[in-house]
Each structure stands twice: as structure tokens, then as C-alpha cells.
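Notes follow the structure.
A protein chain is absent from this complex, but the other protein chains hold their places.
Order of writing sets the chain letters: A and B. Residues in each chain are counted from 1.
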Amino acid sequence: MTPLEVSVRFEHVQKSYDGEVLVVKDLNLQIAKGEFLTMLGPSGSGKTTCLMMLAGFETATHGEIYIGDRSINRVPPHRRNIGMVFQNYALFPHMTVAENLAYPLKVKKMNKSDIETKVNQALDMVQLQPFKSRRPGMLSGGQQQRVAVARALVFDPDIVLMDEPLGALDKQLREQMQFEIKHIHENLGVTVIYVTHDQSEALTMSNRIAVFNEGVIQQLSPPADLYEKPDNAFVAQFIGENNKLHGLVQSVSNDTCQVRLDDGSVVNAARINVTQTGEKSTLSLRPERVEVNPTDNQYPNIFEGRVQELIYLGDHIRTRVSLCGHDDFVVKFPNSARHASLQTGDKARFGWSAEDCRALDG
Amino acid sequence: MFKLPPYATPGDRIWDIVYKLICASVYLFLIAPILVIIPLSFNSQPYFTFTPEMLMLNPEAFSFRWYIDLFENEQWARAIRNSFVIGIFSTLLATTLGTIAALGLSKSNMPGRTAVMLVLLSPMIVPVIITAAGMYFFFTSIGLGQTFLGLILAHTVLGTPFVVITVTATLSGFDRSLMRASANMGASPTGTFFNVVVPLIAPGVISGALFAFITSFDEVVVVLFLSGASQRTVPRQMWAGIREQISPTILAVATLLILVSVLLLIVLELIRRRNERMRGIRS
Partner (left out) sequence: MVAPSDNPAIVVDEDGMSLKERLRNAERTDRIKTFGLVIPLLAFILVTFVFPILLMTYRSIDNPIAVRAIPKTLQTLEDWTSASLPGEETYRILGEELLASRESGDLGKLATRLNYDVPGSRSAITRVARAMRSGPSEGESYSDLFLEVDKRWGKPEIWAGLKSLDSPLTKSYYLASLDLTTDLDGDIVFKPDEERIYVALLYKTLWVSLLVTVFCILLAYPIAYQMATLPSGKANLLLILVLLPFWTSLLVRTTSWIVLLQSNGVLNDILVAFGIFDDDGRVQMIYNMTGTIVAMTHILLPFMVLPLYSVMKTIPGNYLRAAISMGAAPSRAWIDVYFPLTVPGVGAGSVLVFILCIGYYITPALVGGRSGQLISSSIAYHMQTSLNWGLAAALGTILLVCVLALYWIYNRFAGIDNLKMG
């Protein structure tokens, strides 16, 4: 993806709180104007720190952050014109909803009638007009969340940062809010940088996802690529369910390689980031890409396994199989008549293509 | 917020320094009176201020004479004994009554909770001079004036609010399901109480007891009104000492009392840590 206009740029940014451990290591990242970029990663991976450095509440130990062409290292946070939605919303408890929304306009010394128009627009956008004179404490979690979003947008910031904004909501409300935020983003065209540890949230909403681990971006791609083509073992493991098979690289050709697993079986796999024979590799294989009892020669990889456990999940069935020396090999297959006969303890054959099985770093 | 961010203006920097200076002077105000008194208690001269020799750190300017004086003085010895007798008994009484009441107060079905709480905590709020006046009339009329029992009862009254507060605070963070779990596993109510409740509220009870003890140990108004010559306590003796201000022996006493409060603070901190650890495991 080649962005037309760069909104935010991190250049060699490092951050350490104690002078010893780097929580962010040499971060380089460009975010296009109008993009919805999600920083995804486990807690402590450095994603929130990046957001805070961009907002100005943390100072980078090293490196520069640009908004447009301008380095903002020396710009105080209140002059950065960045909207922010905080984890627990940070709605001011002593102000009403309308006062909360008016606050950023008031500090910008906008005149009263303009403020009122803007606040009303914002209230309409999140459908909270009837609640304008209530205090945040009297609103439900979802309503508070909407106020927080509206407040971050009401002063037309260039960029909006969202730090796990849906973490406090229950599942159903969270899914609804994901769509609302996505629609608001599409309508306003503002740049959104969104931090979460919830992969389905990231996959649903983003243009691009940056997967963080240990202060480093592990992969930066659109959602589909992230799931289909993980670059390394961490990403494969973190995004979606994933079977990991450990082994040593036996042979390497252009796009494929062969990996000998610990129990001796040899698997054909797509070559992603293995370079030479003899090195360690982890094979990543999505459970739904495995076929039960395939026809002979349908796949280059066909192995026999024993069904350990069957879990009925309505639209599909999850099976735990012992296969190739692994006891926790998971296979998902659709709930159709063809597979219904599988029983715990049965022996069956399992096959998959080389492209779906990605040979990653050990 | 140790280091200012790179965008801080000169004004920000100056304000930061001024603010830190303000804070430092408040801490100095808080702690200086306590620090000053310690070296003065080693003065070899009968003065309440630093002699030039002391400032030059001349070893002869320092002595233990006021400490020796303190321990050789029969009046002080008796005052210390009295303080401990009254303190220990009133603490035991206050802790027992306060803990039982706190167990009731922390239950959700306690009738008239706020009103009861207001009454139970009122000894902490009513000025001691009024408490002392009231008790003087009452205790004298029932023959408890100038007796140890009278003082112990009076100090128990003053100590119970602290026990009630600390124990209810401990119980409020207390997971009721633990008691149900214990009952569920077949423990009798008494067994549950001693094996589950007691260890969990112990920190609250102990710190409440410490509060009650120090309240009694430091109390002088009630003692002024209720005690006779044979019930003089340490604070009462100090009161007389300050009024007469003849001998720096009271500085030696003061230093020892500071030592007591430091010890107390350490014990409380240890209890707090233990408590936090225990809760940490639970959550």
C-alpha cells in the first residue's frame, strides 16, 4: 500500500521507562490520511505506549514522530490537535454530557452559538440527544462510550486515537459499537489509530493492522493478509486459531520446503521465512484448512490420526486429534452429513495443501 | 513526572522548581519539630535549646543525663507503669467490644446501621474536654473517680471507634463467599469463624488495637479530670513537666515516645503489607 498523503510517521522511535528495558524498539510506521490503523498485541507489547507518545503524554527516548511534515517531539500535547478516546472513557464526572462535548470547543474559545451547533451535531451523530443534560455517571456503558467518541471528534481533530475503547463493554454491545465506530470513520474520513488486544475487533474494523509484540511490529498488513498469510509464528499464533507443528527444515525449494517433524513425519509447506536446511521451523496450519478423510493424492500432506475429542458447536465441529506426535492438533469441519460419522477414538486420515501450511521461524 | 517533557516552557520549569520547594517546606514543617527534639534530649546542660558546644559537635556537650534522670525518678517510673496498665486493659476491652460490633455492622441486614455507626464513632468526634467533663460528674457520682477502673473504662470509650473503623474497613473488602465456601465444605459456624474469618480480619483487629492503645497511651485530658495522684500517666507527667519546664527530662521522654511511634508505624506498615499480600493471592 502506498499512501497518498502521510498523516503520522514514526521514525526510529524508542521508549524506555527505566533506562534499561525498551518497551518500544526502533519503531518505524507510516499511517496514511484517513486510514483506520489498529495496533494489536498482548498487554505490555508497547502498543499503548506508542499511542501515548503520539498523543504527547509519554516522551520518546529516541527518534522522531511526525504529523504531516512536522516533527511533534517539541509540541505540547494540547497543541497537537489529536482527539482521544480513553480506556475508561475519562468523561468528566462533574459535567453533563453536553458540557463534556462543549469542553474542547470552549477551551478553543469558540463562540457560544457555534459551540451549541457543534455539540448538537455530535449528539445527533451518536444518537444521544435526549441524554444531553445527564451526568456521565447516569449513563450506561455503551452510552458513555458514545459520548467519549463524540467528544474526541467534536473539535475536528486531524487524528483520533482510541485506547481499547470497547474493553469495558459486553460482547453484544461491543460488536454493535465496532460497526458504529467504523461507520463514523467512513463518514468523516478522519485518521483513526486504534489500540486493542482483541483480534476480532481488529479484523472487523481496520484498514491495516500492526501486530505488536515485545516492542516490535511483527507484521503490518490488511486484516485478510494477517489471517491468511502470517509472517511469523507469533502472528500466526496471535491471530485466530492455529496448529503449530515443530520440526527441522529438511529441504528448501523456491516457494516450498519440507520440514521433518519431531516424530519423523515429513510435511510439505509454503516457505515463508525459512532460509536453509537444518534450521528450526514452526509450521502454522489453520484448523479449518484441514480436510478429514481426503481422497488419495488430493493433498501432498496426508497423515493418519486418532480422534481424541469432538466438540459440537452448531455450525461446525471441532475435533482434537493426535497426529504427527502432537496431541492437540485441532481440526474444524462444517457440520454436514458427510462428517457426522466421526467418533471419539476413531482413526481417520487428515490432509492439507502445502500453501495452507506455512513454514515460519522456529 | 520526574523529568519534564522536551516541550516544557521556561515557565513550566520554574513552576516545577517552585512547586517542589513548596512541598519540601511543608514536609520540613511536618517533620522538623520531631527531629529537633531528639538531639536536644542529649544536651548535657539544662537548657531547651542548642548550646554553642552542641553545634560544634563537642562530645562533652552531649550526655545521657536526662535519660538517667528519667529512669532514676520514682514518679516517672510509676507514670510509665500506670500508662501501660491503663493502656493494655483498655485496649483489650476496646478491641473485644469493637471487633464484635464491627462484625455486626458489616452485615448487610444490620438495622439502623448509619445511626448506630454515628453513635459508636461519636467518642472520636465529641471534644475530649466534654467527654472528660461528663465522665467526671458521672464517674465521681458512682465512686469511680480517681480509680484505675474509671480511667480504663474512659479510655476504652475513646479507643473503640478506631477498632470499629479499622475492622469494618477490613470486613468491607472481605469476600462473603469465603464463609459460604467454608460452610459448604462442612465447617461449623465456629470453625468457619476461627479458621476463615479470624485470620482475614486479624490485620484490621491488630491495627485497631494499636490505635486504641496509642489513644490511651497519649490521652491526657480525661486523665487530668479523672486521675488522682496515684494514677498519673506519662502524658499527665509530661503535662506537668511542660507547665513547669524545669528539667529537660521531658525531652528524653519525648524522644522515647517518638521511638514508640516509629515502632508503631513499622508494625502498621508490616500489617498493611501482609494484608495486601493476602488479598493479592485471593484476587
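We take it that contacts are C-beta pairs under 8 Å (C-beta built on N, C-alpha and C of every residue); 3 or more make two chains touch, one makes a residue touch a chain.
The structure displayed is predicted, hence computed values, not measured ones.
Visitor: Among the chains you can see, which ones touch the chain that has been omitted?
Guide: Answer for the hidden chain's contacts among shown chains: A, B.
Visitor: From the list B:Arg13, B:Arg81, B:Lys107 or B:Arg180, pick the residue that touches the absent chain.
Guide: Within the whole complex, the residue contacting the unshown chain is B:Lys107.
Visitor: Touching the absent chain: which residues on chain B qualify?
Guide: On the chain B side, contact with the omitted chain comes from 1, 19, 22-23, 26-27, 29-34, 36-37, 40, 48-50, 97-98, 100-101, 103-105, 107, 109-111, 114, 116-131, 133-139, 153-154, 156-157, 160, 162, 164-166, 168-169, 211, 214, 217-218, 220-221, 224-225, 235, 238-239, 242-243, 245, 250-251, 254, 257-258, 260-262, 264-265, 268.
Visitor: What chain A residues would touch the chain not displayed?
Guide: 55-57, 76-84, 86-88, 90-94, 103-104, 107-108, 151-152, 155, 161
Throughout what follows, only the chains that are shown with their structure count from here on.
Visitor: Which residues, counting only chain B, touch chain A once they are in their complex?
Guide: 3, 5-8
Visitor: Which chain A residues qualify as touching chain B in the complex?
Guide: Touching chain B: residues 56, 59, 73-76 of chain A.
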